Structures are given as structure tokens and as C-alpha cells.
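What follows is a single structure, and I will ask about it in a moment.
The block that comes next holds chain A.
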Amino acid sequence: MSELFRVEGLTKNFGGLAVSRNISLSMPAGERLALIGPNGAGKTTFVNLVTGQLQPSAGRVVLSGEDVTGLGAVRRVRKGLVRTFQVTRLFSEMTPEEHVTLTVLQREGKASRILSRFTGNSEVAGEVEGILATLGLLDVARRKVGEIAYGQQRLLEIGIALALRPKVLLLDEPAAGVPSSDTPKIEQALERLPPSLAVLMIEHDMDLVFRFAKRVVVLAAGEIIFEGLPSEVAANEKVREAYLGNYAYARSVA
Partner candidate 1 sequence: MQVIAQTESVAAAPSTGSRWLRDVTGVILIIAAGLAGYWLFPDNLALLTRVIAIALLVLSIDLITGYCGVATLGQAALFGAGAYAAGIACVNGVTEPLTLIVIGAVAGSAAGLLMGTIMLRAHGLAQLVLSIAIVQLFHEAANKASAYTGGSDGLAGLTVSPLFGVFEFDLWGQTAYLFGLALLVVVFVVLKFIVSSPFGMLCRGIKQDPIRIRAMGSFVFPVLLKMFVISGAVAGMGGALAAISTQVVGLDSVSFELSANALVMLVLGGLGTLYGALVGTVIFMGFEHIVSSINPFHWMTMVGALLIAVVIAAPGGLSGVLERISGSGRGKKGGRA
Partner candidate 2 sequence: MKASKGILGAAIGALLLGSVSAYADTIKVGIIGPFSGPFALQGKNFQAGVEAYMALNGKSVKGHDIEVIYRDLPAANPAQSRALAQELVVKEKVQYLGGVYFTPDAMAITPLLKQANTPLVIFNAATSAIMTQSPLVVRTSFTTAQTTSPLGKIATERGVKKVISAVSDYGPGVDAEAAFKKAFEAAGGQVVEAIRMPLNTNDFSPIMQRVRDSGAEAVFAFLPSGPTTLGFVKAYNETGLKQAGIKFFAPGDLTQESDLPALGDGAVGLLTTFHYAVSHDSPENKKFVEAATKAVGGAEQLSFPSVGAYDGMHVIYKMIEATDGKQDAQKAVDAVKGLSWTSPRGPVSIDAETRHITENIYLREVVKGPDGKTFNKEIQTFPNQKDPGLATQ
Partner candidate 3 sequence: MQTILSIAIDAFAYGMALFIICIGLSLTMGLMRVVNLAHGAFAMIAGYIASYAARDLGLGYAVAIFLAIIGTVIISIPIERLLYRRIYGKPELIQVLMTIGITFCVIGITNYFFGPTLKTIPLPGSLSQPVDIGFKTIAAHRLFVMACGGVVAGGLWFLIERTDFGIKLRATVDNAAMADALGVRTQVVYAISFAIAIGLAALGGVVGAEFLPIEPYYALRYMVTFLVVVSVGGAGSIPGAVVACLLLGAVDTTGRYLMPEFGNFFFYAAVIAIVCVFPRGFFGRAQ
């Protein structure tokens, strides 16, 4: 498969501390990759480096053959490198519909228009409705985000990301904090992601990882220690040592 996205030797030092060390990774279109690792392994830092919230000390980020390392977060989003947040960052006073509408308008370059009505914008209404419908958020489309369930807020995070029509989507723990009863809805949403989209997901819920990912990368202490099929992860010695040991052992026993 042709490569869509690649990072090369991505390194980040905070003072003397290396939080990311020489990370290299490549993703084709349609990829479903899970990035896992123990707490403090540098997963979120990695996402921040990729999406431009942080500037790397060394290394490159390449999207569709173009080096985007020098670009800021906003430009990377516009090029199709989109993320969600580990803790939802939503506007509590706005509705899901408004979130998605704003995002779509932004993508279309219409978000800074000052003399068109925001609501009832028929140009984008259909698309917004489509996105909300896919995520099962139509029921709460016009309620304030502060008033809807956390699981729905997580879905909305994904919805916003989708509204940007990304090429590469980085999901930072999409199911974190969601009650287990709601996890299937998230999973469902993940399954319905556009097939051509390359998705990198950070997740702690291993069941979800195993069901979702075609490939797993394990990060420990800022370094990639494993890259391979989900089925191989549990067997890997390094991974066992670093992080997964007890879990895999427990599974194998069970």
C-alpha cells in the first residue's frame, strides 16, 4: 500500500529529559493503528508533536509526501492531520449541531464571514446532519453540550474531527472516561470511520484495541519498543516487561 503519512526520527526533549526518542512510523491510507504504552510513555506528547501543538527537537513529519514539520497546528489541520483530545475540549454553552456546523464552515473557509447567519445555514446543514446521524447524536443535536452525556461528548469530539475531512486522524483515548455501557457506541462509531482514512488511536482499553487495530505500536519511555500485529503483542517479551506483562499473563491464564 502507498504511504500516506510518516514520521521520521521524531525526538522531543524537555530540558534534559527525552520524552520522545527517535520515533519513526509510517501509515498508509485506510490504516487502523493503535498506539499503546504505559502511563507516561509519551503517547500524548507524540500526538502533540505530530499535530503541531509541540515542535519536535529533531525529526520530521511527512503527510502525503510533504514535510509539514515546519507548519503550525492550524495549517496541519488544514492539510488533513486531525486529532481528538484525551479530555474533551468542547464549548459547554454550544450544541453539538453548532460545533459541527462551525467546523464544517471553517473547513469551507466560511467561518469568518460576519454577515451571514450561523444557524439555519442551508449550505452545510445536510452535511452536519449526516455527521450527527452517523454518530447517533441527532437526538441531542440542539442541547447544550454541558447537558449531554459524556459518551455523547466523546462522540462529538470524533464528529468534529470527521467534519474536517481528515486524511489522518489521531484519536487520543476516544473511550477514556466513558462508562462501559456506552463503550459500544464509541466502538460503533470507530467502525464506521471512512475506510480510506488512516487512523491512529491511543487507547488503554485493550479489548477495544484488539478489536479495532490491524497493527499495534507500543511506546515505552518515549521509544517504540514493538511494532506488529495485535496478536503478536501479548507474546512480545519487551512489551510484557514494559507494560503488558500482567495483563497478557492474566489473559493467557483465563
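General observations
Keep this in mind: a residue touches a chain if its C-beta (ideal position, glycine included) is under 8 Å from a C-beta of that chain, and two chains touch if they have at least 3 such contacts; residues count from 1.
Candidates were picked such that all candidates are chains of the complex that A comes from, given by their letters.
All figures in this text were calculated on a predicted structure; none of them were measured in a lab.
As listed, 1, 2 or 3 are all part of this complex, and the one touching chain A is 1.
Residues of chain A touching candidate 1 in their complex: 51, 53, 73-74, 77-78, 82-83, 85, 89-95, 98, 101-103, 105-107, 110-121, 142-144, 160, 164.
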